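Here's the structure we're looking at; comments come further down.
A protein chain is absent from this complex, but the other protein chains hold their places.
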Amino acid sequence: MIINHPILGPRDAAEFVYKGDASLINRPDWQADDAAERFHEYGYLRDNSAGLHRELWFHEQGDRSWLVVTRDTTTHEITKVELARDVARAEGRSR
Amino acid sequence: MTGKNRLNGGMIDRSTSFGFTFDGVSYRGCAGDTLASALLANGVRLMGRSFKYHRPRGPMTAGSEEPNAIVELRSGARKEPNTRATTAELFDGLVANSQNRWPSLKWDAMAINDLFSPFLTAGFYYKTFMWPKAFWEKLYEPMIRRAAGLGTLSHDPDPDNYDKGYLHCDLLIIGAGPAGLAAALTAGEAGARVILADEDFVLGGRLIADTGTLADEDGATWAGKTVARLQAMPNVRVLSRSTVIGAFDHGIYGMVERVSDHLLEPAPGKPRQILWRVYSKRAILAAGATERPIVFENNDRPGIMLASAMRAYANRWAVSTGSAIAVFTNNDDGHRTAADLVSKGVKTTVIDTRPDAPETTDYETLSGATVTNTQGRLGLAAIEVTLSSGTTRSLTVDGLGVSGGWNPNVHLTCHQRGRPQWDENLAAFVPGGTLPSGLSVAGAASGAFSTHRALQTGQAAAVEALGDLGLKASNPDLPKAEDAPIRVTPFWHVTGAKRAWVDQQNDVTAKDIKLAHQENFRSVEHLKRYTTLGMATDQGKTSNIAGLAIMADVAGKQIPEVGTTIFRPPYTPVAMGVLAGRSRDKTFRPVRKTPSHYWAEEQGAVFVEVGMWMRAQWFPQPGETHWRQSVDREVLQTRKSVGVCDCTTLGKIDVQGTDAAEFLNKVYANGFAKLPVGKTRYGLMLREDGIVMDDGTAARLAEDHFVVTTTTANAVPVYRHMEFVRQCLFPDLDVQLISTTEAWAQYAVAGPNSRKLLQKIVDPEFDISNEGFPFMACGEITVCGGLRARLFRISFSGELAFEIAVPTRYGDALMRRLMEEGKEFDVVPYGLEALGVMRIEKGHAAGNELNGTTTANNLGMGRMVSKAKDSIGSKLSERPGLNEADALKLVGLKPVNPDDKVVAGAHLMTKGTPVDAAHDQGYITSACFSPNLGFHIGLGYLKSGDTRIGEIIRLVSPLTGVDHEVEVVSAHFVDPEGERLRA
Amino acid sequence: MHDLSPLTPLGNAEPSIESIGEVTLEEVTDVALASVAARLGREDDTRLALATLIEVDAPAPSRHAGSTIRAFWTGPDQWMVEAPLETHEDLAKMLSNEIGSAASITEQTDAWCRFDLVGNDLFRALELLCPADTADWSGGEVQRCSIEHLGCFVLCRDPSTVSILGPRSAAGSLHHALVTACHAAF
Partner (left out) sequence: MHYSGFRVIKEALTGHRGWGPAWRDATPKSHYDYVIIGGGGHGLATAYYLAKQFQQSNIAVIEKGWIGGGNVGRNTTIIRSNYLLDGNEPFYEFSLQLWEGLEQELNYNAMVSQRGIINLIHSDGQRDAFIRRGNAMILNGADAELLTTEQIVARYPFLNVNNARFPIKGGLAQHRGGTVRHDAVAWGYARGADKYGVDIIQNCEVTGFQIKNGVCTGVETTRGFIGAKKVASCVAGSSSRVMGMAGIRLPIESHVLQAFVSEGLKPLLPGVITFGAGHFYCSQSDKGGLVFGGDIDGYNSYAQRGNLPVVEDVCEGGMAIFPNLGRARLLRMWGGVMDMSMDGSPIIDRTHIDGLYFNGGWCYGGFKATPASGFAYAHLLATDTPHKTATAYRLDRFAKGGMIDEKGVGNQPNLH
């Protein structure tokens, strides 16, 4: 596969290390009343969609950026690639 | 000179004659021959035996779709079983042998199977060989295995090298026939970066196998000139002997270039083959088409082959495939073969299934006729023809060409699970469904069969691709070529035929397919799996469609309703060596050497692989005959005086930034915010699921600067994890990370005299006394008169100890200096084993304890997991299952009888209980002989271990025959109070 | 001055150099390295400071630039700085003084081994080593990629000079890979 790195352009997916669903960015609040339940869902339950899937890849053999890749799990077609750090900020993980 | 069946003309180089042997008999052939063409030229047509019935077989094709003529090429360590004689390029000294026969190809005892064929029908083995039960493994299966298989693989290592490489292009063109050449010409002249690849060693596809002209020259000449033109273009890379084996995601194609297979052996330093990973923006499949046979009684005898193959042997290789030949066809193309053969002076008769077959005076044509049987034991001698009138007539022929029409080579279009579509007009499957992104199809592969249409569609595909690439096409003029219409009347099999071969290599007959249908194996996938149709080394290139046709027939369906099995990579079988490339033997993975490696080699150290690293395991001294002697000495001497160990392999990560401390608070379960500058602290790192990920130390060199250490094995995953936390979870912490593992040579200097030794090399202005540099202190210093260094007062051994780090290039010199200066203390270097012994004596957890399922609680470090802050893993570590009352706890164990061993991997049992899983109490993680205590000791996890100190329990290892009593003790065997550390 | 003598990554006193066909393969040990990573919110300051040091703009992604002191891009707001070892043995400290608190500086000199390939059509060896598309590299390009399972930087100095930086501890394996690729290609 080819991942079109937002900074570096097309790179062989073999340079990357896969982690999983991009929802792993949304780590729950440790002080929430239902923190235990939310951490269980965060850590263990997945949509595992057959179709568009937002997922985390680490450019280990490249610039060490974590990326959020939007990929169709039935065709492997990649429609969007973002820097995970930007996504994390956009999703309100800034302090 | 090179065989009795040689004709005039052809594309062989008669001036270069090659000697070769087949089954020990010597023959001669020409440069440009394949093994098959050379053997046919020499009158040899029996080249193999079939898989199941061991029927005599000769070549059926002239290409990579060959099911029958497969041989063991070369000999010794270079032997290549199952090699297609039809594609094996002839070279001087070639050695080939037939396979899957005994004692000889002509007299094959296993041919007895043919007589028992009524018993050996499709799936027969599922119904029998069950009685008595024990006989399967003992008798039946070994028998079957010996009979099965094809060629024999050598036991010797493959002596050749293989390379891998990466190619980039705008346009990859697969196949260099008329369509591929037209496409390459168009794209090349437009300035696109083009790769043109063809599996053959001569480019041109059917142009070099057929007669017929382009403009005013014959096809082969035009092909040759065009290839030369392309080779002259700097932006075009022409690769012959290069098979595109697979279409993978996003325009990546796998391609195998056979660099040296046409040589006796590869030139020095050169690979046998190269696996190219081709990155293409666009690709054109111009792989042509494969002629298909017609299924009739005894259609598998040597001498019966595809009509187009006969044509190729005659035109390209100047080989006559018989003295009297018949052509059995259902379409006009069969007549081209007849015409070519007749023009070469071969007596030819055409049997055309069509009542309205074209008539000519050049040869006799039997219209509306079919071949209903054949004779000849080791080769075709005669055929039986049923005429339109219904009467039968016998023809004495030694060659029979069969033409059932053509199948486009759609294989690569299916590699991403796209399914081809049925084309009524061609009576064939053409590319359809969703093609691999960026791939288009041209020429015969797309169903454009005439040379004219091949050229046109090739150019059109190139123009379209150039458009996508934003390049302007120049549309070079293409020569005028034949544009014969497709005239084919589907005719798949002669009805009533029983022992009529569909898949010739796997011996699947028409009867087998009917039986599969009868037993409800009707889905095309069931048919394939039950009969093994299309599962042979040719992947059914010549058999799948006929199989579908017969299934459709018995099911009363149309072929498309029955469906099609999709083709999978590779297009043709690929040597496993080339898929591994250089990654084999000692170079399977890189070797990482520590800074003291060369010095340790001089000391005669014994090394051990730890991940990629080579680490000194122990340093044998003269007179030491057993490794234990060396290890015991190293341990005792270190604890008595001082020892030095290279611990460079531990991961080191530089953590800087104004939020560095807060960041470490997140990734470590214990707190780091309040760690003073100049101090080091042990850190316990959890995965988010609450299980221990790694442990190490973090040294605070400045307010905004830490150096973190990881275990050797986890250096990479921990760094990756930290980047995840930094970029994805806390994107606005001001913290920067970089690995410095390789930058510093780091040595542990341990033992009561370690300070004295270091004081001799640390520059005087630095006070490393106990007061000036207490336990867990760290700092940047200089050594040996001004070399920058880092000093940490940490201890894995439990002794007064330091770790000192200098720039890696000075590591070797520093080790030599430490040994020199340490002489007065009888300093010893110690290796991984002694390190292990000392950490077990001290009760420090390591890899064996941190096995990915242990919690802080198991380690007795539950209290370290701070509840006062948010850190990775703290929440999920609170789950009840990880905090049960009888949870495993790390304890020490020592044998009740001092002579007994403690065995890592042994399980622990309460005394008096049965020895079974239900009563399992835990297991030993690490064990060693403690030279200080004089007996074996171990660390292990024991249920409620912390409350069972002093209990005598059973240590059992049925696997290694151990069962004796051990006492549960504190894991800290040596200096439990830790006084030595602080001395 | 201290009295310890260094070893090259390949374990010798002097860097190795050899000719394979038309190309030479040279172990380079006279360059100091330090990484510069901008602190959060100090990216521009870091770029400016870097620019003054290398006397041109801080290199963009996949590029390297400079004169006596050079820099190449390694990641977002992150660079590796190269300088002559003889004059910049303590490059990291010097950079800290120059750039101050705007960036995190880490010594990297001995983290890497470096081999320079010199000759024509170097892409023919490189295409057997890494996925970087080097055929039309003209100078100034840099790409981090994997060579025989090792994370390396490939820098094009000029059309006939390419530097390959790899993990120092695996210098032997990297060297072996480069030599075999050159033999296969040339």
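Going in written order, the chains are labelled A, B and C, and every chain counts its residues from 1.
As a convention for this text, a contact is a pair of C-beta atoms (placed from the backbone, for glycine too) under 8 Å apart; a residue touches a chain by one contact, two chains touch by 3 or more.
What you see is a predicted model; the values in this text were computed from it and never measured.
In the whole complex the chain that is left out makes contact with A, B.
Contact with the undisplayed chain is limited, among B:Asn5, B:Thr34, B:Thr61 or B:Asn82, to B:Asn82.
Check B:Glu519, B:Glu662, B:Glu821 or B:Asp870 against the missing chain and you find that the one touching it is B:Glu519. Residue B:Arg584 is the one among B:Lys225, B:Arg393 or B:Arg584 that touches the chain not shown. When the missing chain is restored to the complex, the residue among B:Arg417, B:Arg863 or B:Arg982 that touches it is B:Arg417. The residue touching the chain not shown here, chosen from B:Val25, B:Ala109 or B:Ala148, is B:Ala148. For subunit A, the residues touching the chain absent from view are 1, 12-14, 18-21, 37, 40-41, 43-50, 53, 55, 71, 73-76.
Within subunit B, the residues in touch with the undisplayed chain are 51, 77-82, 100, 118-119, 121, 124-131, 133, 136-137, 141, 144-146, 148-158, 160, 162, 164, 246, 248-249, 252, 254, 275, 277, 415-417, 511, 515, 518-521, 523, 525-526, 529-530, 532, 536-537, 539, 568-570, 573-577, 579-581, 583-589, 591, 608-610, 687-691, 693, 847-848, 851-853, 876, 879-883, 903-907, 915-917, 920, 923-926, 956-960.
Simple rule for what comes next: only the chains that are shown with their structure count from here on.
Spacing of subunit A relative to subunit C, judged by their CA centroids, is 31 angstrom. One finds 28 Å separating the Cα centroids of subunit A and subunit B. For subunit B, residues that reach two or more other chains under the stated contact definition are 277, 279, 732-733.
Within subunit C, residues 78, 131 each touch two or more of the remaining chains. For subunit A in complex with subunit B, the residues that touch the partner chain are 1-2, 10, 12, 17, 19, 24-25, 27-28, 30-31, 35-36, 39-40, 42-43, 56, 58, 60, 64-66, 75-78, 83-85, 87-89, 93-95.
Within the complex formed with subunit B, the subunit C residues making contact are 1-9, 11, 29, 35, 37-41, 78, 90, 103-104, 106-112, 127-133, 135, 148-150, 167-174, 176-177, 180-181, 183-184. Residues 7-8, 11-12, 14-15, 60-65, 83, 85 of subunit A are the ones touching subunit C in the complex.
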